[in-house]
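Here the complex is missing one protein chain, while the rest keep their positions.
Then we have chain A:
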Amino acid sequence: MSALAVSGVSKRFGSLQVLRDINLSLEKGQMLALIGRSGSGKSTLLRCMNGLERIDAGHITIGGHALSYAPAALRRLRQDVGIVFQAYNLFPHLTVGRNIMLAPRLVLRWPSARAEARAREVLATVGLSEKFDAYPNQLSGGQQQRVAIARSLAMAPQVMLFDEVTSALDPELTGEVLITMENLARSGMTMVLVTHEMSFARSIAHIVAFMHDGRIHEIAPAKDLFARPRTEELRRFLSSTL
């Protein structure tokens, strides 16, 4: 049973075709990395997976849910599909603890003691136990991003999506976030990430998809894709990034 199945997905923004007939699937516990130049459609594809962007054609099944835009069905899907954004998007008026407890309390209707226990547990997972009572603006970018990961993790999702989560960080803060993600992958989380961190994709991802012009131009196990690019576009992309 695959954790993610995308078939025949297309999308346009006005006259611009951003996704063309995308097909892919991912097994439970695997990590898929989407790479490509900006504008190639990789972030849009990721955002389609939890319904933040609408698809025009095709089907997506993720975390045991068929994507539908009926509000209640979409909320059920999102309970099982977490997303972490480039700009963290923590709620600045809430402490770290309350940021994490918000969705378990409101969506899963957990009593606050249970939500707090869960929040402390996931904070420990990302190595920030001592920040429970801090406000987001008291944390570094890397710490904020790890809290954002913990916030998603608190819902115990089946699949987690990562949208260029290290792109806004200084190089010295990127490492701590990548380590957090690597630990998550080792714990068996199914993950899809859009990334510019080629060495991370090569060493940690199971499958890498190279997107070009709204299509999946090449898709292969990570080692093969980087070692033996089959197309000129991927060769040129890799030589420009490595």
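Everything that follows uses one rule, which is that a contact is a pair of C-beta atoms (placed from the backbone, for glycine too) under 8 Å apart; a residue touches a chain by one contact, two chains touch by 3 or more; residues count from 1.
Criterion: contacts and distances are computed from a predicted model.
Asks: What protein name does the UniProt record of the undisplayed chain give, "4Fe-4S ferredoxin", "Amino acid ABC transporter membrane protein 2 (PAAT family)", "Multisubunit potassium/proton antiporter, PhaC subunit" or "Electron transfer flavoprotein beta subunit"?
Replies: Of "4Fe-4S ferredoxin", "Amino acid ABC transporter membrane protein 2 (PAAT family)", "Multisubunit potassium/proton antiporter, PhaC subunit" or "Electron transfer flavoprotein beta subunit", the absent chain's UniProt record names it "Amino acid ABC transporter membrane protein 2 (PAAT family)".
Asks: Identify the residue among A:103, A:209 or A:225 that touches the chain left out of the display.
Replies: Touches the omitted chain: A:103.
Asks: Considering the whole complex, which of A:11, A:42, A:78 or A:146 touches the chain not shown?
Replies: A:78
Asks: Hey, which of A:2, A:17, A:68 or A:89 is the one touching the hidden chain?
Replies: Hidden-chain contact among the options goes to A:89.
Asks: Which positions on chain A touch the chain that was left off?
Replies: Looking at chain A, the ones touching the missing chain are residues 50, 52, 71, 75-76, 78-79, 82-83, 85, 87, 89-93, 102-103, 106-107, 137, 151-152, 155.
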